[in-house]
Each structure stands twice: as structure tokens, then as C-alpha cells.
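A short write-up of the structure that comes next.
With one protein chain held back, the other chains of the complex are shown just where they sit.
Each chain carries a letter (A, B and C) given by its place in the written order, and its residues are counted from 1.
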Amino acid sequence: MLDYVISKYNFWIYIILMMIGLYAMIGKKNLVKKLIGMNIFQSAIILFYVSTGVKAGATVPILSGHGHGHGHEVIEVAKYINPLPHVLMLTAIVVSIATTGVAIATLILIYRKYNTLEEDEILMIRKETGV
Amino acid sequence: MAEQFAALIIVVPLIASLFVPVIGWWKKRLCYPWVVAVLIIPLISSLSILNTVMTTGKFSYRLAGWAPPWGIEYVLDHLSAFVLVIVSFISLMVAIYSKKSVQDNLPEKTVPFYTLFLLLVTGLMGIVITGDVFNLFVFLEISALSCYALIAIGEEGAPMAAFNYIIIGTIGACFYLLGIGYLYIATGSLNMADLANILPPLYDSKVILVAFAFFTVGLAVKAGLFPMHTWLPDAYCTAPSAVSALIAPLMTKVAAYVMIRLMFTVFQPHFSIEIVPVFTILGWLAVMAIVWGGIKALAQTDLKRMLVYVVVAEVGYIVIGVSVANRLGLTGAILHIMNDAVMMACLFLVTGAILYKTGTREIHQLSHLNKKMPFTMAAFTITALSMVGIPPACGFFSKWYLILGTIEAGQWFWAAALLCSSLINAVLFFRVIECAYLKPMEPAYAHDGGETIHEEIQRDEAPFTMLVPIVIMAAGVILLGIFSGKIISSVIQFAVPASF
Amino acid sequence: MDVLYSSRPLWAVLVSMIAAFLILATGEKNRNIRESWTIMAAVAKFLIVFSMVPVILQGKVIEYTIVTFYPGLLLQFRIDAFGMLFGVIASSLWIATSFYSIGYVRGLNEHAQTRYFFAFAMCLSSTIGIAFSANLLTFLVFYEILTIATYPLVIHKESKEGIMGGRKYLAYTLTAGCVLLFAIAMIYHMTGTLDFKAGGFMADSGGSSAVLIMLFAMLIFGFGVKAGLMPMHEWLPTAMVAPTPVSALLHAVAVVKAGVFGCLRVILFVFGPGLLHDLGVWLIMAYIASFTIVVAGFLALGQDHLKRRLAFSTINNLAMIILGAALLTKSSMTGGIIHMANHAFMKITLFFCAGALHVKAHKDYVSQLDGIGRQMPLTMGAFAIAAIGLSGIPPMSGFISKWFLCLGALEANQIIFLFVFMTSAMLDVAFFFPIIYNSFFKKPLDDVTPHFDEAPMFMVIPLVITALLSIVFGIVPDAFFRFFSMTSLAVQNILGVG
Partner (left out) sequence: MKVIALIAVIMTGTLLIYGAGDMPDWGDPNSPANSYVSPRYILEATEKTATPNIVTAVLADYRSYDTMGETVVVFTAALGCVLMLRKKRNGEGG
């Protein structure tokens, strides 16, 4: 049992992170906290992806020392970790940042209009103004 | 030649969107003709692609020349070419329509508006055309981000709606991304065709099951399926007219397309039907969406808000067609993707035109609109009848196939939901038609003198740029109905996976 | 059976649809041109339809496929004797109604005349479409178009009553449409075909009797709503607020007849006499129809509003047609089918008369009609002819149909239905004869002009012609339109196979 838990410890960590993020996104009243939850959620996914690319005992996928003169050397696949999740996550990180940016911009719009970022207060203001 | 078109369809609007700020900086009013002119190219290319696919069958296009599982490829089969035509056609129509609406509502923001408009279209077409699950995610985010921003600049309450959409939409997108991760971990591949080959032996794996669950939930969020639809009504309703006319017909439909693609192409249909009971759940959710959307729509007095709930119900239609998981139902679902896109586009365009001309969307204030805007209202009426399911308008035919599908699957309640929904639609739309065409029932202003009633009502039709797309859409509603047999026999029956 | 492929059925349907759009394009400003479209389309339609009669009487079938959706699922016209009968009724009466409408709307200076003529033309297109449909899907398509095309006519007055009537009309007919859609989809699922076949095709569907009975009930419900079969008749009297030519067309020719036509198609061409006999539902059907006949007759007695009285008489007569079909014997079918034609001519005359009274004397109630016969002898004379005919008194055409219906009841060994027909005839007499008596023999009311002062000729001539025709059909049932030959041919087809 313990072996099982340890052998997949990366999953447990990201699952916990993701649950925290998801809870914040849905359950929190403060809009900024929701946004932070979103970031935690996305980070959890990024961690998950990157952890899938790991090979025990391997190094970063940069073929140092394999300049032009050494091209004939045999490359051992097991020596380098899987580059693809990294590539995907570079894209995902950018997407996450972009989303955060747009979200913050809407938050600014919301704040300008209601002078608060608490969801229940905003709903109250909207009810009072009859929208 | 068609291979080049496949690339053009993404690259042209993308590059063009980069030029919009340049052109806008030089002369602002040139943005509109530029966008319209640019969007003609994807339409032509998608038609040519559809033609190629129909004559020679499916083909793919390798980007940067790398072989599929390593590089990214575009896959053009009947289904994607078909949806591509819908997307490019409707976006062109909405672009033509947008002129006055943008001038009127967003004069300051013309340049970023059109840039994002093109990016949104690019994103949607990218989703449809790509053959790589991760590439699909990227395009999904492009369309989503531009959509968030475009919604946020709408009327009162729009930023809040947009923020909710961002949060829930991101949950959806992240679930989808997680699904990709799980598939990748179990198979090592990201290419759809490749995945379809690798997956069958792994169908018992828990990883695949979880991946499938995340895909389904993520896409259901994106498609606005009940009960994950909570973001949809506010977001679509508060968005500017030109934006809601673009996203209401297309966003949910494209998500539904991805659902069909994943469930029936990446996964084998028998996995989706036999191993996971997902279709029973989805079907019932769709029934609830139809009922809930219908009831909420009945409670609205605002025309656009009513339509927005109708969108929720219409998503239910498509999902029912997917969930019955047989040839007829899926034919109905794919046909309904097209029909509903055209109908919704027409209805939202009309609503926008009414708002532009009369400044109101309240249903009971629409009296005498048949005199003021005869063509707009005629288009509205035709589409409304189609929504009710009156032949030969197109709505009838998709409903027909959907009901045949539910009967074949023995799901009587689903069939009943579909039928009830047409009755609800009848109530909804005839309420509007009564208000617009007939004398007001309570003569509210009759007390200040009888002669006001007999006053000659001047024709005050929507501007030409609005009217043309509206009329084309309305004509489309009829023509697509009449030629639905042709469309099914030449395109859709090949778009339905062969294993049915 | 010989099949002749021809596009004439399509043109018969399209001609009034094209006219409808020409009417819309011409608009209010050129009324004469607009009306000439109506007349031209009516005549053209009749000529096209009538040109096909000889072919049909040779026992051939005319077929035209519009589109094929799926194998076994297509929009197609196929004209058999039964459909031809309905087509001839509808297209011939449209000519009369067109002239009459012009007189009516101009006489009253009605509003929204363009919309009125547009919807009228659309109605006729879909009615002919219904008549010529080769299968249930095509039938449904035109049936739904008819539902919608009639709506603007029902609400034409735009009064509160009119709008409520329109809502009720839509509620009933659209619900029926949904039920039909489901039932038809079910049938397609079970048999893979929807083509009407004389004698029915459901017998070899392999469905259990419970399913078949349910489907039959759904189809009869769906078509019965339009046919005013009780208890789904509620909308019909309410829809009476519509202008009279509309009621005339609605009640005598297009809409309710489409419902009856549908019921007959279901009974005779989908399920077929054999299957219905085995299932035993024909008797239930017959009882429902009898109930409708008797109750509608009594309700008609209680109506003072002339058009409402006529509406209940319509419900009564339509149920008679359905009863004729439901008895499943040769004579009863003949009686039922021929009554479609006879009733059409007589009932349209009655409505025309009611409209003429409304336009000229502004009278809508039975109690106001004392002595009106002196002012409008032609109108009331025609009314008397048609009323006598509907009561089944020779030599009017109503007698022929009643005779066959009664024979049918005897053939089926169901004496009770003989009594139903007798009661109905008695009730007809009871609610029509006072009108005739009062209008001719009672002392005129104060507001009645004591000398000859008829409604506009546009209105009088059509109603006189239809009245005369109903006498002619009584004496020579096969005159002009060959209704009797077509009926016998249709019955032969049905029984020949079943």
C-alpha cells in the first residue's frame, strides 16, 4: 500500500492542488480569490503534465556536447526526459497567463463599475439598481 | 489545390487580424470592408474543401511537413468540412451585419473589435480543422479568450457575465486539457487518427475512462449543456449584438462538433456506447436542458434573453442526437448543428436589428413592427416557424431525424421532450409574432384619443448591411429545409462514422 | 396499376404558391392586379387538376417525386382516385371562394387584404399538396403548412376574440402536429415505408396489437383535431370569429376536410379495413364518431349565432364521413367519400349565405333573420337548397350520401348506426328548417328592406352556382366532376386489395 502511494506521489500532490483550485473557483465569493483558484488549478495541471515526462535518472533534454563534430554518437533515449510535455506546457502556461490577463481586465471593469469585488455585494448592487 | 486551401482557411484570417490595427490606425472606417473581404476567402476555401472531400474523400494536410504522430496535421473529412462551411458562412454574414451595430455601440473600439472578431473566427475554424487534440486546445483557447473580451464590452452587467464565463470556461478547458493529459499518458500520442488506432486495446484502462469523463464534462461546459450552462444566458445576453449573433450560433455548435469528433472518431462508438454509460446520462441532461431552457425562456419578457434560453434548449437537441448513438440520431444531430446555427444566427441578427432600430428588446413593445420592418419580421417569422418545426423549413427535418433516432433507441421520454420543446417554441415565438403583427390587445395609448391608433405607421426598415444577411439567413432556413435530403445524402451520411 | 410520371401535380401545388408571392409583391396599392392573380391562379389550378381526371379514371396513378431524403423517406406526389376527388373539390371551390372573397372583403372594406389573399393562396397550395401526397411524410409536411397558413386567416380581425381563437387553434393543431410527427416516425421505424397503399400497409409491420392500437389512436387524434372530432372540436366554433369566406373555406373545403381526408387515409390506406377489423378498433372509432354526430347536432340547436350553428353542423357532418369509413363496408365507404364532395358544396353554400347576410344586412344571429327572404331571395333560396340537402332529403346530393351510409350501417349489421344517421337527419331538419321558415314566412323585422336588395353580385353568383351544383349532384351524381366514378374507383382499390 505504502509502495503504491509513494510510487505515484506526483499524482496525489497534483490532485490535492487541483481540488483546492477547483474549490476556490466555485466556492469563493471574492472574485480575485476565484482567479487565484483558477491559477492554482492550472498550475496543478502543468505539474501533472511535467511529472509524466520524467524518467528516473534522466536529465534535461538538451544534448550538450553533441555539437556538430559529435553527431555520430549514439543517443540514449533513457538518458533524456520526455520533451513533449514540456513543449505542451510551455503553451499551456502562456494560455494560462493570457486567461489571467483577460480575467484581470474584466475585474478592473467590474471594479470600476461597482467599486467592489465581492460577488454577493455586486449581486446586491445589481438587484438594487434593478438590472 | 485543396491542401493549400486547408492552410489558407486558418492563415488568412489570422494574418488579416494582424493587419486590422495597421489599417485602423491609417483609416478607421476601412476596418469593416477589410474584415468582410478577408472572410470571403475562408468561405471560398471551405466550399472548395467540401467539394474536394465529396469527390475524393478525406484528406489531411501536414503542417511544417512532419509526419502525423510527431507533427501536427489538419484533417478534412466530411464532418469537419461541413462544419467549416457553416462556420465560415455564418461568420461572413455576421461580419457584413456588424457595420452599423459597431458604429452605433462601439465607435471607440472598432479596431480591437474587428481584430478579435477575426481571431474568434480563426479559433473556431482551427478547432474544426485540426487533427491533433492539443492543437485543438490551443484554438479552443484562442476562440474562448477573444470571446471573453468581446462579451465583456457589452451592456450593463457584461463584465460580470464575462468573468463568470472565464471561470467556468476555464474549468471546461482545463478539464479538456486534463483529458488530453490522461490520454497522452496512456498512449503517448496526441494525434486523433493515431489515438483511434492505439486506444481499442486499452478500453478497460481506468486512465482512459477518466480521460473520457474529463473530455465529456469539459466539452459539456463549453457547449453549455445543462447543468453546466449557468454561464451561458448572461454572457450571450449582455454581449453586443454583433458578438452574440456570432457566438450564439457557433460556439456551442463547435463544442458539440468536438464532442461528436472525440466520442465517435477518437474513441470507437462501441466504447462510448457499451463500456461507459455516458450517453444515458448525457441524454437525460439534454432532456433537462430542453425542459429547463424552455421554461426559463417562457418566463422572459426580453426577446434576446428568451432566445438565449432557447439556445440552452437547442444544445439539448444536439446532445440528444449524439446520445441516442445511432445513425439516424447522429444524422439529426449533425443536421441540427447546421440548421440551428443558421436559425440562431438569423434570430440574433433580427434581435440586433430591432434593438438598433427601436432601442428596445421588450417583447410587448414590439407592436407594429410588421409595418416598420416588414422584411426583418418576415425573416423572423420564417425562422420562428422553423424553430417550431413547421416544414419545409429546416427545423422540421432535423427534428424528424432526431425523433427517428430516439425511437430507434427506444428512448420515449427523449422523444417526448423533443416534441414538448416544439410546443414550447410555438408558445414562445407566436407570443412574439402576435405582439409584432397584431394590434396591441390592451390599447394602452387609446385613451389619449382614438386617432393615434389609425396613425399611418411609416416603414423604417433596418439598414441595408443588416438586412442583407438577415434575408440571406431566412432564405437559408427554407432552402436548407428543401435541400436537406441532398445535404444528407451527399455529406452527412459520410460524416456519420462508418461503424454505425 | 399503371403509373404515369408527370410534373403536373407539382405545378398544381406551386401555382397558388407563386400567386401568393405575386399577391404579396403587388400589395394594397394595385388591388385589381392583386385580385387578378388570385383568380388566375384559381382557374389555372383547377384546369391543371382537372386535366388529370381522365387519366385517373382510367385507373392510372400519377406520380411525381420532389426529393428523396433516405430510402423509403421521400417527398412525393401520387394521385389516386381518392386524392383526386379531394383535389377537385378543393380546386373547384377555390374559384367560387375567390370571387366571393373579393366581394366580401371589398364589401366590408376589410383591413390587411393582402395578407388575407396571401394566406388564402398558401392554404390552397397546401390543401392540394395534402390531396396529392403519396406518403405520410409528404402529408405531414403540407398538413403543417396548412396549419400555419390558416393562422393569419383565423386571427384576421385582430380583435381580442380573434387572437384568443388563434391561440386556441394553434394549441390544438400544433399539439396534434407533434403527436402526428411522433406516430409517423414510429411507423417509419416499424415498416421502413410511409407510402399510402390502398388497403393499408401496417398489417405486415409485425407490431403488437397494443402498439398498433396506440399508433392508430395517435394518428386519429392528430387528424381528428382538424376534423373537429369530439372531444377535440373546441377550436372550431371559436375560430368562427374569422371572416366568412375563411370559415367557408375552413369548414367546407380546406382545413377540416384535410383532417377528415387524413383520417380516411389512415383508416383506409395506412391501417386498412382488414387490420382494423382484426384489431377491433373500428367499432370504437365508429362509436366516437357517432357520439360526435349526435352531440354536435344537439349543440347546434342551441346556437343563435348563425356561423357557430353552421360550425357544429360541420362537426356533425365530418363525423358522418369518418363513421362511414369506420364501418368498413363497401357502401358506407362510398357514402363517406362521396359525402366529402357533397358536404363541401352544400356547406360552402351555407357559409356563403351567412357571409352575404353579414355584408348586406349585417345580421349574424339566427333570431334576426325573420323575413330576410324577401330582401335577399337568391341568398336565402340557396340557403334553403343547401340546408335541405344536408338534411338528406332528395333530390339534393345529401340524399345520395345518406343513402349509402345507411346501407353501409345495414351491411355492417350495426343497426344502432342506422339510428345515428336517422337522428342526425332529424337534428339537421330541426336546426335548419326554422331558419328557412322564419326567413321566408315570418313578418319581416323593422330593419329588413321589404323589396329585392341583394348582396354584391361577386358574392351572390358563386353561392347560387354552388347551390345549383348540389342539386345537380343529387340528380346526376357523376356530373361534371365525375365525383361518383372517382369514389367507386377509390373504394374498389381499397377493397380490391384488402
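The rule we apply is simple: a residue touches a chain if its C-beta (ideal position, glycine included) is under 8 Å from a C-beta of that chain, and two chains touch if they have at least 3 such contacts.
All values reported here derive from a predicted model rather than from experimental measurement.
Asks: Name every displayed chain that the left-out chain is in contact with.
Replies: A, B
Asks: What residue numbers in chain A mark contact with the hidden partner chain?
Replies: 7-12, 15, 18-19, 22-23, 25-27, 29, 51-58, 61-64, 66-67, 71, 75, 77-78, 80, 82-88, 90-91, 94-95, 97-99, 101-102, 105-106, 108-109, 112
Asks: In the full complex, which residues of chain B touch the absent chain?
Replies: Chain B touches the chain not shown through residues 14, 18, 63-64, 66, 69-72, 108-109, 112-113, 115-116, 119, 122, 126, 134-135, 138-139, 141-142, 145-146, 148-150, 152-153, 159, 182, 184-190, 198, 205-207, 209-211, 213-214.
Assume only the chains that are shown with their structure count from here on.
Asks: Please give the groups of chains connected via touching, computed with chain C left out.
Replies: one piece
Asks: Using C-alpha centres only, name the chain that sits farthest from chain B.
Replies: C
Asks: Per the centroid of Cα atoms for each chain, what is the distance between chain B and chain C, given in Å?
Replies: 43
Asks: For chain A versus chain C, what separation do you get between their C-alpha means, in angstrom?
Replies: 70
Asks: Give me the residue numbers in chain C that touch at least two other chains, ranges are fine.
Replies: Where chain C is concerned, no single residue meets two or more other chains.
Asks: What part of chain B is in contact with chain C in the complex they form?
Replies: 385, 388-392, 396-397, 399-400, 403-404, 407-408, 415, 419-420, 422-423, 426, 430, 434, 438-439, 441, 482-486, 488-489
Asks: Which chain C residues qualify as touching chain B in the complex?
Replies: Those residues of chain C that touch chain B are 67-70, 74-75, 137, 140-141, 144-145, 147-148, 155, 158, 160, 163, 166-167, 170, 174-175, 177-179, 181-182, 185-186, 188-189.
Asks: Considering only the defined contacts, which chain A positions touch chain B in the complex?
Replies: Within the complex, chain A contacts chain B at residues 22, 25-26, 31, 34-35, 38, 41-42, 45, 48-49, 52, 84-85, 88, 91-92, 95, 98-99, 102-103, 105-107, 109-110, 113, 122, 126, 131.
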